[in-house]
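Shown here: the complex without one of its protein chains, the others still in place.
Then we have subunit A:
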Amino acid sequence: MRNILAALLIGASALAGAGAAAAQTGPLRIEIDQGVIEPLPYAVPDFVPETPAAAEYAAEIARVIASDLSGTGLFREVPASAHISKVAAFDGPVKFSDWKAVNAQALITGAVSVTGNGLTVRFRGYDVFAEKELETALQFTGTTDGWRRMAHKVADAIYSEITGESGYFDSRVVYVSESGPKNDRRKRLAVMDYDGANVQYLTNSASIVLAPRFSPTGDRVLYTSYESGFPQIHVLDVGQVQRKVLSSGDGTMSFAPRFAPDGRTIVYSQTQGGNTDLFSMDINTGANTRLTSAPSIETAPSFSPDGSQIVFESDRSGSQQLYVMPAGGGEARRISFGEGRYGTPVWSPRGDMVAFTKQNKGRFHIGVMRTDGSEERLLTASFLDEGPTWAPNGRVIMFTRESQGSSGRALLYSVDITGRNLKPVKTPDGASDPSWSPLQK
């Protein structure tokens, strides 16, 4: 999985057109911020197997690409049953008229070859009506068990070329897998691909685990565990599945840990004498610093991507609201002023927005606002939505939705920051507290 190399394949034609194409706005362009979007129709015929062992991957890779693109709500697949042409040879000429006839505005073709356990995927994207190739011609080389990642990388390249946004498909989500009834719920950490594939469990369910968060490079996970009987902060190396306890102190609760962008500093809540405040810690030295000292509950911190500020929630005004303060502590500025209560703020990876949970009139919402609190927009409404996490490109939010009543169950959902494309994320069991990784390298 780690040894995937991306290499520019077609030098001449892609590079020659680069300058001109960058300046023009071609017909194949989705502006995501426009109002209602008519999904862009595309075709992705089965990739061409170029070695016998590639046959089992060639069709599957095309299916994962289609699932990624159509899953955004921005693209609509023209199904294979409607295709007129077959793509039998990757380097053969494209019969644009056949794709125009089925109104596929974009066409993605590819070829797969397998040597030993090595897998190579080549692909091209076409603007069908302009009859020209998109500047996405790439080749990914990896191992056969990493085939889904290569499909996600192809989809990321196509998405990125057509939307102008960076992709988010080659990413993972760490979350809390839940089983058992509401009054005997078992929780364990799990990690999966963003689309729910490749679930791997990272802890057993002997003790409660809560709110995992990926490190800035996705190699480690911070979370809260009741393993000692009291909630304490743990860090886990995802590759090695090695754990370490970062906080201790019998009778002291530490929870809500999040990484700073430096991957070495964390901010978290600690409760002393019933009072919860924010602290930071250098996880290499263990040295910690108090950031707030108020009799109210200060928790759910999140660093700005440049590491200079922390957004957090506090009920110092009498109800939960959002505040921003310098990363080293100091005066906090309230940013939420709407009706209701605001919690679980998460700074967007682009730095321009904060996602949050809002409670108002007995309903829960996931929303976004500018970092100064302006332009608040609620994206969802339900009995219990909470805990947003951002896709690496800042376009999509995943969160926990819990259903009502004695059979109530938590599941993961995702929604575009425009409020469109609300949908469940497949998990084998109940699931809560997602944290989205950065785009994988």
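What we mean here is this: a contact is a pair of C-beta atoms (placed from the backbone, for glycine too) under 8 Å apart; a residue touches a chain by one contact, two chains touch by 3 or more; residues count from 1.
The working rule: contacts and distances are computed from a predicted model.
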Which one, "Peptidoglycan-associated lipoprotein", "MetA-pathway of phenol degradation", "2-oxoglutarate oxidoreductase subunit KorA" or "Acetyl-CoA carboxylase biotin carboxyl carrier protein subunit", is the UniProt name for the chain you do not see?
"Peptidoglycan-associated lipoprotein"
Please identify which residue in A:Ala55, A:Ala80, A:Ala101 or A:Ile208 touches the non-displayed chain.
A:Ile208
Can you say which of A:Ala256, A:Ile283, A:Ile335 or A:Ile397 touches the chain missing from this structure?
A:Ala256
Which of these touches the unseen chain: A:Pro79, A:Gly92, A:Gly164 or A:Pro181?
A:Pro181
Would you write out the residues of subunit A that touch the absent chain, in ascending order?
181-185, 206-208, 210-211, 226, 229-231, 250-251, 253, 255-256, 269, 271, 273-276, 297, 299-300, 313, 315, 319-320, 343-344, 357, 359, 362, 383-384, 386-387, 402, 404-406, 408, 433
